[in-house]
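Every protein chain except one is present and positioned as in the full complex.
Then we have subunit A:
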Amino acid sequence: MSRAENEAYWGSTDTAPSALDNFFDEDCEVTWTGITAEFTRSPQSRHSKTTPDGNSSSTSSIVDNITVHSVSDWNYVEVKGGRSNTSSSSSQSVSGVGKVIGEKLDSWKPPSVSIKWNSSQGQGSGPCVQCAAKDTEIVQLKKRLENSYSRYNLTLPPDDTVNRILLGQPYSLESYRSLEDKLALLDTALGTMDGSAVMATILHLKKTVKKTIFITEMQARPQACNLFTNYLRKRHKYSEAIEFLGSLGKPEEAAILSYELALTGKTPEAKMKNMEKSLETHFAVPSVSFEAKMVKNHMKLLGRQLAIDEADSKDQTNPMLLKYPRAANVVDKSLLTTLFYCCMYHWEAGETHIGSPLALRKAHDLSDRELLWTALKGRARVNHWPLPSELDSWLGSKGLLGALGSLSSAFGSSGKILPKGIKATLPMEVVVHTLHSSRAPSNVLAVYIGLVDNLESRLKLAHNYKCHQAVIDVHVAQKDRSALEQYMKEIPSGSPEYLKAESALKMVKWKN
């Protein structure tokens, strides 16, 4: 077909046939633009002239895109027409596109197309008046194109399409209409693992089949499910994602996601309300009983934090609040930070007070280790370094084994070696370090250093933190007179520690 003939064809109709027009619009991008190129063939200007309003809303950029797309696709279609199975030439390098177009236009032979699509309606073009024959043929081809729009014989093999997505070439999924095709496409995409291809094929499947089919097919493809769920999450389509996970039979993941959604609430009150709803609807499954417990704890904590904040923001009498103005609101902080806060401001409060550290411990089942560490640090913040005995009486003796037992007995027999078998809950070396870095006074340090089992390491600690009292204690315990006398040279004479050392020299039975 020559250029003139084609012009004659387009010239004969004022616009492209409406059906054809729609046809282009639906699918202005990909494979089909190859066919577009057949008909429009000549440059862009003609296209826009002949199909006036089809793309009027779009700006020039889209047209630019279309040009490029149809060029590369066109090459592709030609390869297909020639039944060449090597896909290697499917993408022409962009360079020299213009030249390629020219050559292709000149050498374009419609018959190859007609051979391909002739199978159903038989005869080739007769040797009548060429022009009329071609016209008829075009009309027939056009009809057949429309009819076979979705037919298998026109869809590219799935791996071709997937490779095109992968390589960033134009593609279309519209022609994959049978479920079999769609799934083949999805599985091919999953085979390459390219997220871009997988998402495109998932969305195509979702858009075109009913929900039950979509769910069933996705269920069989966990990789796709993971990607799709995260897509929905990032699009902030949480409820859809939760529902999807639920229908896949993944209540655990749905529950976690519903919790995540609950946390997006703007205010603490909204979060609490969301969490309650999420607990009711998603956390009923036994497999997430632990997680459900954690969410309940979170709600409980938030409730308490709000109450504490409410009370403290109005409180004008609490001297701690006046002396150490609150740096930040306690709402939304972690449990231990809340405990820290309570230890700072409500140390003395009775268990009935909302901010009482002991009440917090009771409500949240805190371990002794968590309690002691936080208390030590929280109190240090307000320049108070409770002695082990103080911690003991503060906590009360009931229910506190381990740490407290050892702490109290240690204090009771301060300066003596701890009875064997009782292990302190906290590593004393680290405790001493923490106290020292919070500038605890030397006498407090000495008491805590005294809790270290091993005399050698106790001595090392005492020297390390320059705690005279503790060094003296160790030497006394070791009954090492000469060492004590030696050490006394380092203590300023007349200081309380010096006096203590002096009195120890007189009192104790020495081994040397």
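Following the convention adopted for this analysis, a contact is a pair of C-beta atoms (placed from the backbone, for glycine too) under 8 Å apart; a residue touches a chain by one contact, two chains touch by 3 or more; residues count from 1.
We adopt the following convention: contacts and distances are computed from a predicted model.
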Unshown chain, UniProt name, "serine C-palmitoyltransferase", "Eukaryotic translation initiation factor 3 subunit L", "Cytochrome c oxidase subunit 6C" or "Vacuolar protein sorting-associated protein 33B"? "Vacuolar protein sorting-associated protein 33B"
Which of these, A:N274, A:T374 or A:Q469, touches the one chain of the complex that we don't see? A:T374
Kindly state which of the options A:L183, A:I308 or A:L426 is in contact with the chain not pictured. A:L426
For the chain left out of this view, which of A:D187, A:E260, A:E276 or A:D453 touches it? A:E260
Of A:L279, A:V295, A:L358 or A:M488, the residue in touch with the unshown chain: A:V295
Touch with the missing chain holds, among A:L156, A:A197, A:M218 or A:L279, for A:A197
Touching residues on subunit A - with respect to the absent chain: 58-59, 61-62, 87-88, 91, 163, 165-168, 191-197, 199-200, 203, 223, 226-227, 230-231, 234-235, 256, 259-260, 263, 290-291, 294-295, 297-298, 301, 332-337, 364, 366-367, 369-370, 372-374, 377, 426-427, 429-430, 433-434
